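With one protein chain withheld, the remaining protein chains of the complex are depicted in position.
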């Protein structure tokens, strides 16, 4: 059931060696209750890990484990080299102009909070106060909402929002009302984790830069799916998270322009982020260390390095084409289910691989539960995007999300399981 | 060289099946440049990992990987259960009255910053301002200094310090001058990572509680070595870090009394830390989730759970006895090296397994380098404890630190390599 | 697999879901609470009206407005049906019994005399992700009842 070669052959853009790729991911061989094969359609929540990522972590733990930076011995040198090499690889993967601009955090959420939190204490140009404005959008993940709510509440600044069109795209009609001389920060997601929408970040960044605002891009769903060039994106700061790019949990990435990062005060204190500590006062190290307090996620960086290498090896253009093919196929398939309404763009162009939907008469939890009984793993709830759900007048939704290992056969399994759900709940 | 059964037999307190324990740690079989065996005496910096911890992580990544809390499918349930089971195990390990009081952070540094950072925005009893005082000690790790410097600078409160005696113990003679009605927070390390000193935390906590101060205990070096009972410790908040208790990097633990954690405002925003997010304002979840923004360190928690199980299985009393035996043996051995001065208590009672020292005429870097050429891994520098170094009039030191896998033979190798260092640098 | 599903979605549950009892918000009441399941966004607003019946403090009404899945909706209906008209102490005992059942991971035998339709939730206990759904309104009721009692004591 996991692949149907006939269908596969028909979809242009699909990764040519899909079976080979699937064989790289040990979990895909798992069976679930009742001996059912796993149909994993929850990759926007977290991605599965290829063997090479797991092996790189194991090799590190078994043969090179030591703390970094501080250690002068051979294991310390090996571990530091592995850790810093991961920084090089991530920098290359997102085309960062300088490796020092790549900061390892614990996840994307921490990276976003780091920016909002240090802006609280920023001086000069970056300082925020009453009358200043921060602009976000109604399709943000909570991790790109709550930090700005806290910042604006605490500084007296105002939080403003881009609205959404019926189709689930950013409503840019009032961009000149929203982004003004008062705007200090514009923070937005590149790809929506709920609606799938791909936003025109470079265009919005250009407008934001005209008024001197700082542009923060949440690329948590973009880096897994699109070839990313941080400079071309227009961002001043861009973040993503390791576990969604076939890497481990416990690591995220904050990239920022050196001028910006240099200007921000430190975030957490301690460990390698210092220059000198005196009882009266401490001074701080330069980037990237300034923002990496305490022992960093070492084995996680090693895993993330292997992960971006893996994606690079498959090719981000090919992965993007694959996602587009699968998403298009899924949109078609979902359209055949009576009573199903997709929240977000119905057109595969300008859209990522997360598709959220409602099904008349069945609550998302109940849908997910029935799908799970067929081995199909999707997410139900608000997907940490409550304002976007509120915008569409729904409290929650069901979301399927694909990745480079997803097959058309898995989409067929989803569609078939949705039909079963309708009959189980006797709707229609 | 790694063990000398004859010596081993002579040291009371040594773990009886040391060879069996060593066999659990794959890295200990490694050889270094020149085919030399590894003599790892840098465990206070980071500990090595037993096979069972690595295997638990691999099994999770290969068979159960999914995001937690949010997922309704079988993998999600398995992953959530593994993650929350790790919380249960950690809670049991430190005898926490409630599992919800155990918060997973990225490391000990983040945990300490979380407390200092949220106190910035606390209201009521916990609020800090001009005239209030925070008391720390001169033997703190930078991670328990810098956050309090930032907090006191930003609130106008005053930072005060316990001094150290010549022997490297806390100078408690002026405790009544230091801990007064003005004291809002007392934050101190249980075991010093530089001097090895074990501090009387319960006694100091009792005094702090008399004046209504909050007691924060940095147990980063205590939890690896001592049987820990958070309630008996007297702490209101206690932190430690995964990678020093044979667990992975990327995870730390903050335990706090429910009343305290409930009173503190949230730290980072986003992910599972919310109750509802509305455009106007958000409300927050209860503990532990309130302080766990974003995708938590899932596979790291699984590893940490396996790690504390491993330590429990060996027995913390037995591990403590082993550390005492090795430390006593090392203090004896180091005393035979001419020109060597130990910084910190010379008496094994009331002392942990980190021993920092100076050697006349050779800089710590150079010592570490020569030791490394003999396969002996130690740390040289200020060990993130610059004020303590300044107190003893030195800029840096060399530190050896043992753990449950350390053998007397490794101590012999260190002592012998120090003699070689002296001859290499032609001192004495 | 349908069998597994059927343990969860008992007929009784689906009935309560389709035809919920005591739904809607009514007056009078001493306390109103709003509870949320942060993970999925299910919400309930619930009111409690307590009153003396022959000298015994009793549950006179439980009214609610909720959004959520079949399990959370049905459990609100079953809750209201079970506790309305009972002395508060007895209702609390039912609450405790239901909680034990839900947290039992499927190992607890429910007592039909106490839980009536509530026994249909025995299967839910085997789906950890859904236990929260079943408990949402029960937790809200306990909270509201505690507040009502405080209120009446204070107002005393």
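Lettered A, B and C in written order, each chain numbered from 1.
FYI, a contact is a pair of C-beta atoms (placed from the backbone, for glycine too) under 8 Å apart; a residue touches a chain by one contact, two chains touch by 3 or more.
None of these values were measured; they are calculated from a predicted model.
In the full complex, the chain left out of view touches A, B. Here the missing chain is touched by one residue of A:21, A:57 or A:72, and it is A:72.
Of the listed residues B:14, B:134 or B:380, the one in contact with the hidden chain in the full complex is B:380.
Among A:55, A:81, A:229 or A:347, the one in contact with the hidden chain is A:81. In the full complex, subunit A touches the hidden chain at residues 69-72, 76-77, 80-81, 272, 274-276, 285, 289. Looking at subunit B, the residues touching the absent chain are 33-34, 36, 363-366, 369-370, 373-374, 380-382, 386, 389, 395-396, 424.
Here, only the chains that are shown with their structure count from here on.
The set of subunit B residues touching two or more other chains comprises 70-72, 76, 274, 276.
Multi-chain contact residues of subunit C, defined as those touching 2 or more other chains: 39, 41, 43, 127, 130.
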